[in-house]
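Every protein chain except one is present and positioned as in the full complex.
In order of appearance the chains are A, B and C, and numbering begins at 1 in each one.
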Amino acid sequence: MNPSGGVLAGHPMFAAGLIRIGAAAAEISAGRADKALAHATSGPLLQQNLVCVLEGR
Amino acid sequence: MVTISSEPLSAPLNVGFDYTRSLGPVLGRFATGLRAHTIAGIRGSDGRVLVPPAEYDPVTAEKLTEFVDVGTEGVVQTWSWIAQPLAGQPLQHPFAWALVKLDGADTGLLHAVDAGSPDRMSTGMRVRVRWAAEPVGSIRDIECFEPLDVEPTERAPGEGDPVTMVTTPIHLTYQHTASPEESRYLRGLAEGKLVGQRCPACDKVYIPPRGSCPTDGVPTEDEIELPDHGIVTTFCVVNVPFLGQRIKPPYVAAYILLEGADIPFLHLVLGCEASEVRMGMRVRAQWRPRDQWGTTLENIDHFEPTGEPDAAYETFSQHL
Amino acid sequence: MGGQLAAVIGTGQTHHTAKRLDVSMAGLCREAIDRAMADAGTDWADIDAVVLGKAPDLFEGVMMPELFLADALGATGKPLLRVHTAGSVGGSTGNVAASLVQSGVHRRVLAVAFEKQSESNAMWALSVMPPFHMPVGAGAGGYFAPHVRSYIRRSGAPNHIGAIVAAKDRRNGALNPYAHLQQADITVESVQASKMLWDPIRYDETCPSSDGAAAVVIADEQTAKGRPAAWIHATAMRTEPTTFAGRDQVSPQAGKDAAAALWKQAGISDPVSEVDVAEIYVPFSWFEPMWLENLGFTEEGQGWKFTEAGETAIGGRLPVNPSGGVLSSNPIGASGLLRYAEAAMQVLGRAGDHQVDGARVALGHAYGGGSQYFSLWVVGSERPGAR
Partner (left out) sequence: MSEVAVVGFAQAPNVRRTPGTTNGVEMLVPVFHRLLADTGLSKQDIGFWCSGSSDYLAGRAFSFIAAVDAIGAFPPIMESHVEMDAAWALYEAWVKIRTGEVETALVYGFGKSSAGELRRIMAMQMDPYLTTPLWPDSVGVAGLQARLGIDAGLWTEADMAEVAASSRRAALSNPDAQLSGETTAEELLKQPYLADPLRAHDCAPITDGAAAIILASGDKARELSERPAWITGFEHRVDTPLIGARDLTTSPSTIAAAKAAGVDGVQVAELHAPFTHQNILLRQALGLGKRCG
């Protein structure tokens, strides 16, 4: 869960969701995982949410 | 050379406006009700009474029409404590945010509770509305909620035509920071110098300089001090007054291409009739008295014609 | 053509006016949405995703208004995107919605764009000046007037061309019940007599500030087949920086590149004869000749002659802005999508009194920022390739 430390370790608004996807992709590319999930949120109290599933081959 | 202090310049930027919002039928009725010390909910497609009322249903998106009046007392569903209230919040002494489910409503209304201290707040406690002194038809007509064991303050409802508009002042303060390149240019201006910078990739001289050359994506670098004269490439004569205008129309807003620069910047042309200004006209800067100089292009009050013959169109047409 | 086919099957818009004090922002959007859904014969269960377009949040004083509008837009529980590419946003909203279908991700997408400028003051929102900047400019008109002067100088156009466009667009607007300005008896002379605001741009050569919304329903081939549809033959978007050394502010490269990509994708080699009607983003009248050249309808420097000869009037060789265009209605965020929707209405034969007879291929065009954002689409009454 959140190998990068997640947004509690750094939360640049409007880039933090993209960074989750980048961090999850890095786990795949580094061979540390074959299937990863990245989530991004927008709006008050998680009103809007995005899920991106990434896989290595 | 310009005295360099590395810290980029920064200054406050206040963005403020009193927005005038039309409420429409549903929110208009809610606001009119608040002014009269009543609270209207609306029934959703799932039967729940929604407070505040929604214009369109969260499940089916249909337009909602069935109003249901609810009570002015209710139950705290959850709360959080604000020890240092921020500008514009309902109370300026410590208070609780809460979701209050009013009697007869099925959803929580977000508002403040004036409980005095966090240990007097608890989930499930009952609270009642404390009405504002001058109701106008806005959510602020509810000044806040208060525990039932507090002496109620009697306040008279307002009346008048149905409320259709609400004014919501929005004032935000930011700290604006100039880029390092811009800061050197602005500090140069404070000493009466016009300092441009050349892009290492395309060799074009930018004034003001850029954190990143727009065509090459690399910061402009070596500095070039430019003379304070050049030509008008194109211009317009401003006849319309507008908010925040510095001088009274008509005046000429012109693109000035300084000698040695590869891009013009916008400035004022005075010292002749607006009708006399021409594309290609040679102009020189008129600086303000030195004691009024700051880190701004306004140190140059305006540009004036030099009387020399105009530049040929072909020599500046690529800058239009 | 990018991926799968997509078509507009319904359009809707509000009666644009200076101030809509009878509706909330949600109500304004729903007027356009409900009309578009009725025109398309679709209901909420058919819509897979919603795309909202709107210009700067500062205009209405709401940060990311799609969030508070989710229920009103019928987006709750569904994918929702908010596009913001300055003045061209209405166009890019149409392009993004089209790509959701062309990529095969969704089958039916609702695209909505609006601006409710009466909530604040567009002139204020556009001229919030950060520190260290010198307030010289005077709103959008002041920004573009110098470049209009450059066009006049570069093309040798006589001074009355702007008035011809303004009179034509405003008279067209009087045929369009949704247009904000209804000036059936405006003339070139009355335009020339109006107050000079930012020389060379006059009061009647300037767009109004409007509250308004537009919506279109875009569907996949399976849904659109066998029913009236405005098939999307091509879309294009290009951006360039606001200012750079040697930038052509009169006929920006981004506009030329976007047009070239569009015509290529649509299989159009001679736009002026293959396109039947064009809804072009003309907020200041002089932009008609300028964009005719930038879009490749005429040679460089010839746009004003085409306008002067009356070729852009309804009945001319290339009717431009039969709806009245931006000069008649300008809810900024929606104006680009209005151009797109009006182009679709023309090929659907649903443009009522401002219908161009026999229109089969139409252009929708939008630009934004300092003439640096361009969004375009071509729609046709026939499926691409069937022409």
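Rule of thumb we're sticking to: a contact is a pair of C-beta atoms (placed from the backbone, for glycine too) under 8 Å apart; a residue touches a chain by one contact, two chains touch by 3 or more.
Bear in mind that the values here come from a model prediction, so they are computed numbers and not experimental data.
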Touched by the hidden chain, restricted to displayed chains: A, B, C
Absent-chain contact - pick from C:A111, C:A166 or C:A254: C:A254
Omitted-chain contact residue, chosen from B:T65, B:Q89 or B:Q292: B:Q89
Which of C:T14, C:S92, C:S118 or C:S381 contacts the chain that the document leaves out: C:S92
From C:R35, C:R238 or C:R339, residue that would touch the chain that is not displayed: C:R238
On subunit C, residues whose C-beta touches the chain left out of the figure: 2-3, 24-25, 54-71, 75-86, 92, 95-96, 99-100, 102-105, 125-126, 128, 130, 237-242, 244, 247, 252-254, 257-258, 369, 372
Residues belonging to subunit B that touch the chain removed from view: 7-8, 13, 15, 19, 21, 23, 27, 30, 44, 48, 50-52, 54, 58, 77-83, 86-90, 97-99, 101, 107-112, 118, 123, 138-140, 166, 168, 170, 172-180, 210-219
Subunit A residues touching the omitted chain (full complex): 1-57
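Please note the rule applied: only the chains that are shown with their structure count from here on.
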CA centroid of subunit B to CA centroid of subunit C, Å: 26
Gap in Å, rounded to a whole number, between the CA centres of subunit C and subunit A: 37
Sequence positions of subunit B contacting 2 or more other chains: none
Complex contact set, residues of subunit C against subunit B: 19-24, 26-27, 30, 44, 58, 60-61, 71-74, 76, 118-121, 123-125, 127-132, 134-139, 141-142, 145-147, 149-150, 153-154, 195-201, 241-246, 248-250
Partner subunit C, residues of subunit B touching it in the complex: 9-13, 15, 17, 19-27, 54-61, 63, 164-165, 168, 170, 176, 178, 182, 186, 202, 204-206, 213-215, 233-240, 242-246, 253-255, 262-263, 266-268, 274, 279, 295-298, 313, 317-320
In the complex with subunit A, residue positions of subunit C that touch it: 64, 67, 70, 80
